[in-house]
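Written below as structure tokens is the structure these notes are about.
For this view, one protein chain was removed and the others were kept in their places.
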Amino acid sequence: MEKRELTCIGCPLGCNITVSMENGEILDVTGNTCKRGDDYARKEVTNPTRIVTSTVQVSGGVSPTVSCKTRQDIPKDKIFDVAGALKGVCVQAPVAIGDVVCADVAGTGVDMVATKDIAAAG
Amino acid sequence: MKNVDLVIVGGGPAGLAAAISAKENGIDSILIIERDKELGGILNQCIHNGFGLHTFKEELTGPEYAARFIAEAKKLNIEYILNTMVMEIGSDKKITAMNRTEGLFEIQAKAVILAMGCRERSRGALNIPGYRPAGIYSAGTAQRLVNMEGFMPGKEVVILGSGDIGLIMARRMTLEGAKVKVVAELMPYSGGLKRNIVQCLNDFGIPLKLSHTVVDIEGKERVEAVTIAEVGSDRRPVPGTEERYTCDTLLLSCGLIPENELSRGAGVELSRVTSGPVVNESLETNIEGIFACGNVLHVHDLVDYVSEEAKNAGKNAAAYIQKGAGTDQRVITINPTGGVRYSVPCTIRPERMDETLTVRFRVGDVYKNCSIVTYFDEEKISERKRPVMAPGEMEQVILKKADLLERPGLKTVTITVEGA
Partner (left out) sequence: MYDVAIIGAGVVGCAIARELSRYDVKACVIERDEDVCTGTSKANSAIVHAGFDAEPGSLKAKMNVKGNAMMDDIAEKLDVPFRRNGSLVVRTKEQDRAGLEKLMEKGEKNGVPGLKLLSEDELKKLEPNLADDVVEALFAPTGGIVCPFHLTMAYAENAAENGVEFFLNTELISIKSANGCFVLEAANQEHTSIEAKTVVNAAGVYADWVNNQLSAKKMHIIARKGEYMLLDKTAGAHVDHTIFQLPGKMGKGVLVTPTVHGNLLVGPTATDIENKEGVNTTQDGLDQVTAKSALSVKNLPLREVITSFAGLRAHEDGDDFIIGEAEDVPGFFNAAGIESPGLSSAPAIGVTVAELLKNKLSLKEKADFHETRKGILRPSELSPEEQNRLIKENPAYGNIICRCEMITEGEILDAIHRPLGARSLDGVKRRTRAGMGRCQSGFCSPRTMEILEREVPMDIYAISKSGGKSTFVVGKNKEIGRADS
């Protein structure tokens, strides 16, 4: 039997979770305080994902950059692809929270969306 | 001179939540004074997610979290002025402020809420030996450069301190193309949240060296190398453990200090532990009608708790404006001891408190399988098992008004860690 030790990132509590596995099958999850921890642990050992946050350039705005995030979490091994895909991306102000700044980022099927309103300059 | 019922100094998360709450509790004449060009405070540069789980039951980024409060404040028609620096707060609640258009001007307030936030401990305050070249940034300064201005402060990075901003910036700079070589932490435990260690360091294979500090900085013009060494239990470097990292950047994430220069000028008493004001259950300072909340009061781990605390400050300030100060009230002292470093509030007037009062504090060390125990004088009132407590995370105890009123002779509430 294999045991994987994880720190839950579902909330700031950071529970230490132990996942017992055998042949890729999850036998048991212990150490979590809530259901989120159980979900996180099961996902983290099979299909780890992350939200990626970054910035892209803005033209004609009151700020030279706008912050953005993947609308949903993306596979953990795609983090660098997502970050790289934003190189050279520039959006026109005004930008509103939720506007897509990069659709289907790095082929993940997930859109990168703005997380801040940026008014047009002037 | 302008007259305003409530002046809130600072338009970050604390100031916004306090203003909204005061408005909802019947105060119409409110003015938020913000020094930056927009509301939202430091949240605007905290573009990572993880904010708002408690408040909104979803994970937001800093700007999104701020935007919700800004929208609410605007909906309530709360007045605010930007690009304006408060120069002085008098103990008579007269505020002197300055900006480009109005020059120096005075505002007489009936109540004031301090919500100025905090600043980062600088290299100088840490007394790190070595040269003083360019390339040494506090993590928050680097965060502003990268996230707000769009510029990278360096390519090869060493980080001292495992505070949350440092951990967040380790990931951020890595994603933008920099190489973060190591994070050194003086203490034997991290100063940041566990989730940040997982998401920001472990995900990217960045080593965290606990019980390590920077012992030398090389480079006369720009940082060229940083040497770290292990520290003993006295937190002094152990000779022979030095490791040299070539790099062009040293980020510092070694703690935050509440910014209380204005408070001091107003005669507000400050705690030596938190560097924030000493407050009662209403989050009121020793100066009647001057309240404090957020990171100017004590450095919080989560913005959700800032908002919650600020909401109380706003409500209490509203009550003060409407009803004035009470008289002849019994005051109970909170005594943080045995691993509990401080408490907010420091005193309680039981007649004035709500049905419950959340007392927040931090512990001074990592405690495993211990209990937070509360005593009313000698009487044990509650004991709560905690699998793990760390200085990087806030703890709390909830007191019930009924319990305090039942004991008219009660002088001291003691909060302590037991079972260590």
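Odds and ends about this structure:
Read from first to last, the chains carry the letters A and B; within each, the first residue is number 1.
Just so it is clear, a residue touches a chain if its C-beta (ideal position, glycine included) is under 8 Å from a C-beta of that chain, and two chains touch if they have at least 3 such contacts.
Please read all numbers here as calculations on a predicted model, not as lab measurements.
Among B:Glu176, B:Glu281 or B:Glu393, only B:Glu176 touches the chain that is left out of the view.
The chain not shown here is touched by just one of B:Arg35, B:Lys93 or B:Arg360, and that residue is B:Arg35. On the side of chain A, the interface with the absent chain consists of residues 55, 65, 83-84, 86-88, using the contact rule stated above. Residues of chain B in touch with the missing chain: 35, 83, 85, 87, 98-104, 119-120, 122-125, 127, 129-135, 137-138, 140-141, 144-146, 148-156, 176-179, 215-218, 220-222, 237, 248, 261, 264.
Heads up, the rule we're going with is that only the chains that are shown with their structure count from here on.
Chain centres here are Cα averages; for chain A and chain B they lie 26 Å apart. Of all residues in chain B, those touching chain A in their complex are 44, 47-50, 53, 59-64, 67, 146-150, 175-176, 193-195, 197-199, 203, 301-302, 388, 393. Residues of chain A that touch chain B in their complex: 6-14, 16, 50-55, 57, 63-65, 67-69, 76, 79-80, 83, 97, 115-117.
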